[in-house]
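With one protein chain removed, the remaining protein chains of the complex are shown where they sit.
Right after this comes subunit A.
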Amino acid sequence: MSTPFTETLILTAKLAIYTTVILLVIGMPISYFLAFSRFRFKPVVEALVSMPLVLPPSVIGYYILVAYSPNYWFGSFLSDVFDVHLAFSFEGILIASVVFSVPFMVQPLTNGLRGIPVNLREASYTLGKSKAETFFRVLIPNIKPSLITAIALTFAHCIGEFGIILMVGGNIPGETRVASIAIYDEVQGLNFDMANRYALTLFLISFVILTLIYTINRRSKTWKMM
């Protein structure tokens, strides 16, 4: 029963889930670096990570589209070596979506890690544990609220992405046509019933996710020294 409606919703969910999983993997080391490194040019990295919060999606979408173009080195490299064309493909919007959602994953994680007393890390080191083991056994389990916030915010933000998907992916059913684009498209075609169904679905999903985040954050107390 794959109607265009379910197809679009499944694609939207797939994009959001893939983006969140990828960002979880690359967001953890970035957050660790931002939380603890004393690298002199860290503010530059912090600024880059936060850029998607302040730039219009069309700016980032434009740069990504240019990068995908076979007329430039990255796009031509992908095209020549792997025969991959990212523009107007699912993989293309996935990469764009990852880039655009970085701050939603990294900022809560970084804040969570910064809030952990330095003693806990040092205690783990003096007990013979490496930085990696300390990270997974001590740091991550103790920033669960931040972790859940980061995952939920990234997921919710992906579902709501519009501008960057439109720039990079267009509106190809089953490939790049996610719910937010479909709403726009249905309104253009004066199909207000369909637009309404998409809109209501997105509204409810986002509402549930945000309620979940606030519930979790209310329950977690501020850090108490152990």
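Keep this in mind: contacts are C-beta pairs under 8 Å (C-beta built on N, C-alpha and C of every residue); 3 or more make two chains touch, one makes a residue touch a chain; residues count from 1.
Definition applied: contacts and distances are computed from a predicted model.
**Q** Out of "Rhodanese-like domain-containing protein", "Ferritin family protein", "Molybdate transport system ATP-binding protein" or "TlpA family protein disulfide reductase", which one is the UniProt protein name for the chain not included here?
**A** The correct option from "Rhodanese-like domain-containing protein", "Ferritin family protein", "Molybdate transport system ATP-binding protein" or "TlpA family protein disulfide reductase" is "Molybdate transport system ATP-binding protein", the UniProt name of the unshown chain.
**Q** Tell me which of A:A13, A:V84, A:A123 or A:I148 is the one touching the absent chain.
**A** Considering the complete complex, A:A123 is the one touching the chain left out.
**Q** Since one chain isn't shown, list which residues of subunit A touch it in the complete complex.
**A** 117, 119-120, 122-130, 137-138, 141-142, 224-226
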